[in-house]
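A protein chain is absent from this complex, but the other protein chains hold their places.
Entry: chain A
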């Protein structure tokens, strides 16, 4: 299946350099030339959110029977305060990345785009960060955004 990855690499390179709808994806490529199963991506924070102005690093691990199985994706640890992201590990809760919802018609670009959309549209009903989810559920968006901005600008989360 690694021939699919090579094809995908070429396709993604072409799309990113030509299609302006993906301008928020600053990069998406294998981490090194030797290993096509480890990918890395940098996305910019969606506009009109507390994440705007910050860049976020995504780490991919592509399983050997990809695309039958979804890629394993996570944010860099201790970098992303978001109600569907586990801050300490960077783990992401997103249904299309689960075995039951994944389909092989999607590729890595779809995943990155979906995660970018998740940044702008937090889903408080399946939270990994309960504090942020509670603020969203209470519709206290200014508190939510302030808290996110506080963490993004180096604020301490205290001990867990």
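Heads up, the rule we're going with is that contacts are C-beta pairs under 8 Å (C-beta built on N, C-alpha and C of every residue); 3 or more make two chains touch, one makes a residue touch a chain; residues count from 1.
The working rule: contacts and distances are computed from a predicted model.
Q: Going by UniProt, what is the name of the one chain that was not included in the view, given "LANO_0G10396g1_1", "U6 snRNA-associated Sm-like protein LSm8", "Serine/threonine-protein phosphatase" or "SUMO-specific protease/ cysteine-type peptidase"?
A: Its UniProt record gives the name "LANO_0G10396g1_1".
Q: Return the single residue from A:53, A:104 or A:155 that touches the missing chain.
A: A:104
Q: Using the touch definition from the top, which of A:18, A:65 or A:153 touches the missing chain?
A: A:65
Q: Even though one chain is hidden, which residues of chain A still touch it in the full complex?
A: Missing-chain contacts on chain A: residues 1, 3-4, 7-8, 11, 64-65, 67-69, 103-105.
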